Every structure is written in C-alpha cells, then in structure tokens.
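Following: one structure in structure tokens, then a few remarks.
Left out: one protein chain. Kept in place: all the others.
We call the chains A and B, going by the order they appear; numbering starts again at 1 in every chain.
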Amino acid sequence: MSQTDTNKPNETKEMELGKFGKFLKDNGIDSTRKDDSINVETIVISVKDLEPALRLLKTSSETKLNMLLTISGVDYTDRIDSIYHLWSYDHNDALVIKVELPKQSQANTDTVNLTSIANFWSAANWHERETYDLVGIRYLRHPYLRRILNPWDWEGHPLRRDYKQLVDALNDKNPHSFR
Amino acid sequence: MSELLNNDLNSTDLARENAALISPELADTVTLTSIDKAINMLSQIVSPIANLARSNSVWPLTFGTSCCAIEMMCVGMSAFDISRFGSEVFRATPRQADLIITAGTITRKMASALITLYEQLPEPKYVIAMGACTITGGMFNDSYSVVQGVDRIIPVDVYLPGCPPRPEAILDALLKLQQKIRTENYAKRRVQAYQQRPVCYVDYDCGRPLEDLLAMAMEDTSLALDQK
Partner (left out) sequence: MSTNLETTNLKTDEMIINMGPQHPATHGVLRLILKLDGEIVRHVEPVIGHLHRAQEWQGQNRTLFQYQALIDRVDYLSGMFTSLAFAHACEQIDGCQIPPRAQYLRALVCEMNRISSHLLWLGTFLIDLGALFGFPFYPFREREKLLDLFEEIAGQRMMFNYIRIGGVQRDPKPSWFEKVRKFTAEFPDRIDEYEAIVTQNPIVLKRTKGVGILDKSVAMDYGVTGPSIRGSGINYDLRKTRPYGIYPELNFEIPLGQNQGDTWDRYMCRILEMRQSNNLINQCLDKMPEGEISGKKQIAGLRIKAGEGFSAIESPRGVLGCYVISNGSDKAYRIRWRNPSFCNLAVLPSLLIGRPISDIMAIFGSIDVILPDVDR
C-alpha cells in the first residue's frame, strides 16, 4: 500500500468551548474543542473521561444525545483516533467526540486500548467490534470483542496505514494494483 | 456392434490400461472394461438425446451474494422470463441443482462455503461465473478480502462479463451453456469427473488456501525437527 502521497490532514488550532463542551465542563469533565466538522461541534476528551461523558450525554435531559450514529477509528500514523458521532432522536443538535490514542511504540503498535461503552449503549457493540477488526483499537470490557467482518483469525488490521496485504494463491493476479 | 466395441478411439484411458491386464480367456466375460466399453458405445447413441433433455432443464441454485443476484432475480421474473429456456426452477439446495450462477463477489470468508456448495452438487454440474467480480475480482480486484475470480477455486464453464450483466446477457450465457451441454459425451464426462473437483480448497476459518496452510505447517514441523 503506497501511503507516501497521502499526507496527514493539518492539525487544527483549539477554539472556545461550545454548547456541549460547556455542559461537560459544568459536570466536571474537561474537553478541548477542535475545528468544526461541517458546523458540528467537535471536542476531544481524554480516555478516562470517555465513559462518564457519554453516559451523561446520553441520559441527561439537557443534552439527550441518545443516538449513536457510528464509532470510527482513524489511523493518523502516530496516533489513532476513536471518533463518536452523536445525534439525537428528539432534537437537531449533534456532537462529535474524539479520543486520541497515541501508539505506544513502533514495535508494538497493536496495543491501543480504550474503554468500551457497549455495556450501556447497545448500538456501540457492533461498531466497536468493527473498529477493532479494521483499525485495531482494543475496547476493554467489551462483552464480545471478536472480529466481525474478517474471519476470526485474520492477521493485522486492514485500515492501519502500515497494513501489508496478504498475497497468496487467491489474489496474486494483478501486479499493478494499489496494494 | 463389434465394430463399435473394437473401436478403441472412444475407450477411456482406464479401459485401455486394464485391457492389458486381462487374460484372453476372460476377455468375453463381463468385466469393468467391457462395462466401460458398453458405456462408451451407448453414450454415442444416448448422449445426444439425453443432452437435449438435460440442456433444456438446467436448474440453477439460488446462489447470490450481492448486486448480480438482483439481476439474477430479475431474469426469473416476468420481463425476461428464464422459464422459456427451462431454467426457472431455482433450487435452494445444491442437491437438486445442476448449475451454480455465482452471482456476486466471492470473499475469502465465503469461498469455503462456495466450495462446499459446489461439492454437494451432483454430477454433471456446471458453473457460470457471472459478473466482473467473479471473473477477476472486478472493481474490488485489489481488496484484501476478495478472491480474484472464482476460477481460482472452482472450475468455470461460462464466463459472463458485466457489472452487473444485463438479464439478456444471463440468458445468453445460459444458451451458451446449453450448447456446451449438447456437445457433451457422457462417457468422456464420466472420465473427467475427477477433474470437476474444486481447483483449490480454502480454509473455513482464515480464508486462506489449504495448500498454503499445509506448506506452512510442514515448514513449521521441519523447523521444529531441525531444532531437535
């Protein structure tokens, strides 16, 4: 996979807290605000705050962000982001939460850990399994953290930037592919 | 009759090998060789008739994984009406089908299931590789999880390109297959039956070719033995 031409997107400067950032701050959870993603508030919170913050945002009658759209993992070569898109069934606000997980060492990049939220939010269950499968974030205390899309003993995480594709008798035909 | 019997051109390799082993006094008794010969002879007479019947009632298996499967459904419906060609009976179980139309991408996870299905089809069995995905991998050719063409795992009779092929194209492929069936000889096909096995077996769990896995295992054991 030739990744030399894909530069990382530029890092963005920090901004003032938005509506949900302030709400979290009132409840004792720190967050920093990043550039909006299409007019949607985007905040970064730390690993240990993730579970309480999401629990709060989901149940509090003030925010009611009770719809978890997706959990995506993004590999930025030196760190991996776990990104939560929250919407609501009742109103039109939206929030993007990012958790930045630095890769621990070059030799042992597999160990990127994060708390699972599948215990109180069923929607997260499959999304976390998928992110584990494709990006390789290990969600601790997940009820059933197994690969979901690839076979269960697949090697590597395909959406990592340094993933080397398996080439064997089933797929060695096209030498000019993007592999 | 005797002319046909003596005509060695059509007899099988097996029969030819055995002919040398059989002593002259047993030659006129019923042996495997003579059964083969009889089949050879009969198949010349029977095959055209049987093939005509068979080619007009090719029953496909309802095997569809993705987009192409929808076009395969369309071809069974009123607008295109595959029953004009005797193939409207889509069977849900491989035991009752003659034909797999591999409609849709075959991934590594699905490959082993496809091989199982193919093995469960009774002879004579045919395969139409439908769509770019099943011919070469198509648009997903370089994806890490896609098998680059079903001909890597099972033998294919008719290739049907397109993404997805139009229903008319499916009918065309079916007609091509019918032509192929009509030219077949039962005895020859019977000999070839052992070639109608899957080309390459794929492990159910990890979706890799079994040969590779075996080679790896052999390497591992020899390494371990060396260390001892």
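In this section, a residue touches a chain if its C-beta (ideal position, glycine included) is under 8 Å from a C-beta of that chain, and two chains touch if they have at least 3 such contacts.
For clarity, every value in this text was computed on a predicted model and none was experimentally measured.
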Sort by label and list the shown chains the missing chain touches. A, B
The one residue from B:49, B:79 or B:225 touching the chain left out of view is B:79
Just the residue numbers, please: which parts of chain A touch the chain that's not shown? 1, 5-10, 35, 37-38, 40, 66-70, 72, 74-75, 83, 85, 89, 92, 96, 121-123, 125-126, 130, 134, 147-151, 158-159, 178
Which positions on chain B touch the chain that was left off? 62-67, 69-71, 73-74, 76-79, 88, 90, 92, 104-105, 107, 109-110, 113, 117, 139-140, 142-146, 163-164, 166
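Everything below uses one rule, namely that only the chains that are shown with their structure count from here on.
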With chain centres taken as the means of their Cα atoms, state the distance from chain A to chain B in Å. 45
Of chain A, residues touching chain B in the complex: 149-154, 158, 163, 165-166, 168-174, 177-179
For the complex, which residues does chain B have touching chain A? 108-109, 111, 136-137, 141-142, 144-149, 152-153, 200, 202, 205-209, 211-212
